[in-house]
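One chain of protein is taken out of this complex; the other chains stay put.
Right after this comes chain A.
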Amino acid sequence: MAKVIVKDLHKSYGDNEVLKGLNLEVQDNEVVCMIGPSGSGKSTFLRCLNDLEIPTQGQVVISGYDLSDKGTNINLVRENIGMVFQHFNLFPHLSVLQNITLAPVQLNKESKVEAEKTARDLLATVGLSDKADAMPKSLSGGQKQRVAIARALAMHPSIMLFDEPTSALDPEMVGDVLDVMKKLAAKGMTMIVVTHEMGFAKEVADRVVFMADGLIQESGKPDDLFDHPKSPRLQDFLEKVINV
């Protein structure tokens, strides 16, 4: 069974229907990149996958757990889905190490000692071994985002969601963060990445999904999609992005 199954997903804020019936399946180890114009509902879609937004209609099934089912323990499902935000959302009152160990320790996944060991290993993978005891406000944007990725990984999730992880970063920081994500993809992590980094999508994605007006307009292998866009909307979008 697919790892993520989305069926006929609708989401409205009052009269404003943001998602208008999305269908998507993501397989184990697959990396899916989502692209699309601003306001098309990409973030909303991603947030529906871990119940930060509650869909108005439709079904989301993660690793076999139906989120709309009352019997599903959402906290357990969330442990299995790491999420990385555009603005990092590190906990400013906690050190880097504490940011990473908070959830595993609070949820009794690991003892404090184990959690700290895991955290240091993760910091090494994201290239920030020397920052364990730093406070978030002393870090650069790129460092913050790498800590945020380490924090999400500390719960040993099997799916990672990224919502424009590099768009709040200075250009010279983007590479470090993308490198971490590439390593993750190479290790076989199932990933859904909302991004404007077409280069990353081309290189890493197994599949690219183009969203506009609350619907998936087109999807396919990156080479097909970027080189032979079918819909005028996508042609238009790619032209704008590339010209920027």
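FYI, contacts are C-beta pairs under 8 Å (C-beta built on N, C-alpha and C of every residue); 3 or more make two chains touch, one makes a residue touch a chain; residues count from 1.
FYI, contacts and distances are computed from a predicted model.
Colleague: UniProt name of the unshown chain, from "Glutamine abc transporter, substrate binding and permease protein", "2Fe-2S ferredoxin-type domain-containing protein", "1,2-phenylacetyl-CoA epoxidase subunit A" or "tRNA modification GTPase MnmE"?
Modeller: Per the UniProt record, the undisplayed chain of the complex is "Glutamine abc transporter, substrate binding and permease protein".
Colleague: Among A:L102, A:A132 or A:L215, exactly one should touch the missing chain; which is it?
Modeller: A:L102
Colleague: Just to verify: which one of A:L76, A:A124 or A:V241 makes contact with the chain not shown?
Modeller: A:L76
Colleague: Decide which residue listed in A:S12, A:N89 or A:S219 touches the omitted chain of the complex.
Modeller: A:N89
Colleague: Extract the touching residues of chain A with respect to the undisplayed chain.
Modeller: 50, 52, 75-76, 78-79, 81-83, 85, 87, 89-93, 102-103, 106-107, 148, 151-152, 155
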